[in-house]
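Before anything else, here's the structure in question.
Note that this complex is displayed minus one protein chain, with the remaining chains in position.
Chain lettering (A, B and C) follows the sequence in which the chains are written, and residue indices restart at 1 in each chain.
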Amino acid sequence: MKWFGFIAVFLCGSLFIYGTVEFPGWGDPLSPTSTHVSPYYIEKTMEDTSVPNIVTAVLADYRGYDTMFETAVIFSAGIACLFLLRQMKRKKTDFRLYRHTATGITFRIEKGGKLPPTAKEFERIDGLWTPYDLIIKTTGRFIIPFIQIFALYVIAHGHHSPGGGFQGGVILGASFVLFAISHDLRSALNRMSEKLTAFFYTLGVYIYAGTGALCILLGANFLDYSALATILFVDPVTARSHGILIVEIGVGIAVMAVMVILYYNLVSAGKFDEGL
Amino acid sequence: MGSSALKHNSPKSPRQTRSIAPFLLTFFILFGIWLLLSGRFDGLHISLGVISCLIVAFLSSDLLFTSSETKGMTVTWLRFLRYIPWLLHQVFLANIHVLYLTFHPRMMDLIDPEIIRFRSKLKSNISLLTFANSITLTPGTITVYVSVYGDFQVHAIDKPSGRPLPGEMEERVGRIFSE
Amino acid sequence: MDNLFLYFGIFLSLIMGLSLYRALFGPTVLDRMVGVNAIGSKTTALLVVIGLLYHRVNMFVDIALAYAMLNFIAVLASSRYFQKKKNLHEEIGRK
Partner (left out) sequence: MNIIVIIFLVLGLIFFTGGSVGIIRFPDFYSRLHPAGKLDTTGLLMTMLAAALYTIQDFSTESLLTGLKIMLIVVFVFITGPTATHAIVDAGIRAGLRPWTKKEKAD
């Protein structure tokens, strides 16, 4: 069976390599891709949108419609994960677990029982195996704010550096995932609840599509950001660059929230009771 | 001992009241980082930076500082800066040692891994973290486990690596955080 | 100077191949993780060196920083995930 797989992969790979023989040469200035629209993008991007990074301009302005549906795809990935994994009927456990943080001794308290009110050294835990690790917890505490500021920097500087909504959103989501790993799922849910996440990923798509719809209301085409000039009090070229920024923020929020909801669902198998 | 060591263990939930000092301090630190990252000083980017720093400070100021830790902060950080060159020197020595072991033809005879246990007299989380990470960075030792009371388990690659623990490093870390 | 950075990058990629051996054939999952972590820290250095080669360091530094952050979180998450596997030592015995 192993050999069969190997042969199949080998054949497919050879077919792919055979297919690439017909491609135009790398960097060929006469190939169809570099004679049709690419010269327009390269020459006109700066005067059309005043964005130095051509990739960002193509992604969010010239091909903004594509990117809107990419965001919608990510949104639907989050929704699909929610529907497939989330267990809507929650089984209530009738006991709670508390652990003495120093020694690791765990108490199981049945329903109706109470810890003595002076017991500050106990923390509530989710499952018996929930690990406690001082080093990871403290490092996480110190690193998370800097990861978040870096993520917002990446979102805000999509015009000038390789970045933008998708990358920044992933890093921002990863910072929340790091919080959930270094502490536990319970405190992560306290900070970023499931409802808040749902609100955010809807908000992200809404910001993107709403910007496009606003352009229609102002009398231009869908996602033609130069119409925003009248609201933002700038000239149409700068308005296109600002429109790209607004759209990137929407993408960033959506991607962040979907990352977090995917983590929550996958890690607890939809039960929301225990994390990694 | 127990309650003082455990004071900062659980992060406060966002609903609890916060004082303004950690918020502002976080804001200014983050804004410095933002200026370093951004490198653009026009109005748009600066205002974006202020908004971002406010957002992050609102989200995470209780992670970076817990309120009792703000006193005597600058002195601690100055002492921490003085600790870094010594640590780098130790890290360099450690690397030479591990490099020597790696390329030694009879490496299997030289190494003798073992797990050492000892109890540190450091108390607060941040000093324990500094000590544990310093141990991991320096001669042939990796921190395996730390409890909140300062019980360490350290994996040492050979006998001479593990012998000087806790020793001088603990003294120096203790002096930084004045414990 | 550019040639030097080029040779450095090529040599670094070859070394990454050595770490890849541990990532592919490591007897336990955790050995693979050690290999992947080692590759990750070398990739951070390689990205900056590529930036020096293209004379666009200010761009590649951002990528390297993002990569270092995601690498750290990935290692942390996967180590937490494999803590649950209690039968790692049996995996060695089987080989």
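Quick note on the criterion: a residue touches a chain if its C-beta (ideal position, glycine included) is under 8 Å from a C-beta of that chain, and two chains touch if they have at least 3 such contacts.
All values reported here derive from a predicted model rather than from experimental measurement.
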{"item": "Where the missing chain makes contact, among the chains that are shown", "value": "A, B, C"}
{"item": "Selected from B:126, B:157 or B:176 as touching the chain missing from the view", "value": "B:157"}
{"item": "Residue ranges of chain B at the interface with the undisplayed chain", "value": "36-37, 39, 91-92, 94-95, 98-99, 101-103, 107-108, 111-115, 132-133, 136-137, 140, 142-145, 155, 157"}
{"item": "Contacts of chain C with the absent chain, listed as residue ranges", "value": "1, 4, 8, 11-12, 15-16, 18-19, 21-22, 28, 30-31, 33-35, 37-38, 41-42, 44-45, 48-49, 51-52, 57-58, 61-62, 64-65, 68-69, 72, 75-76, 79-80, 82-83, 85-86, 88-89"}
{"item": "Contact set of chain A toward the excluded chain (per top definition)", "value": "131, 133, 135-136, 139, 142-143, 146"}
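The definition used in the following text is that only the chains that are shown with their structure count from here on.
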{"item": "Identity of the chain that, by mean CA position, is farthest from chain A", "value": "B"}
{"item": "Centroid distance [mean C-alpha coordinates] between chain C and chain A, Å", "value": "23"}
{"item": "Shared interface positions of chain C, touching two or more other chains", "value": "58"}
{"item": "For chain A, residues contacting two or more additional chains", "value": "150"}
{"item": "Chain B-touching residues of chain A, taken from the complex the two chains share", "value": "101-104, 120-121, 123, 134-135, 137-139, 141-142, 144-146, 148-150, 152-153, 156-157, 160, 179, 183, 187, 190-191"}
{"item": "Touching residues on chain C, where the partner in the complex is chain A", "value": "58-59, 62-63, 65-66, 69-70, 72-73, 76-77, 80-81, 83-84"}
{"item": "Sites on chain A touched by chain C in the complex", "value": "129, 131, 136, 143, 147, 150, 154, 161-163, 167, 170-171, 174, 177-178, 181-182, 276"}
